[in-house]
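A single protein chain has been removed from this complex, and every other one stays in its place.
And now, subunit A:
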């Protein structure tokens, strides 16, 4: 399975990354090299193996539904690159 330039451009769009021409070229080569190496996993028959998502599985971590403390509005907004009147401000959202 080899990765084309178009694949890299598609993945970059999914990941919301603007790549330079040089990066597109480099990542195409490097992803091919790394995923080429990862192809060794195909040698293992894993048909009946259950996947592991967490090494120490915990199920249904529940707690009482009680009101606790949390950081206040002012603190939550203090690191915002742009904001006004308690809101985050972003550039216009265009659908085209």
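Quick note on the criterion: a residue touches a chain if its C-beta (ideal position, glycine included) is under 8 Å from a C-beta of that chain, and two chains touch if they have at least 3 such contacts; residues count from 1.
Definition applied: contacts and distances are computed from a predicted model.
K.L.:
Of the options "Peptide/nickel transport system ATP-binding protein", "CidA/LrgA family protein", "Glutamyl-tRNA(Gln) amidotransferase subunit A" or "Gas vesicle synthesis protein GvpL/GvpF", which is the UniProt protein name for the chain that has been left out of view?
P.N.:
"Glutamyl-tRNA(Gln) amidotransferase subunit A"
K.L.:
Over the whole complex, note the residues of subunit A touching the chain we left out.
P.N.:
Residues of subunit A in contact with the hidden chain: 1, 3, 7-8, 10-12, 14-20, 23, 27, 30-31, 33-35, 37-38, 40-42, 44, 46, 49-56, 58, 61, 63, 71, 75-76, 78-82, 88, 90-94.
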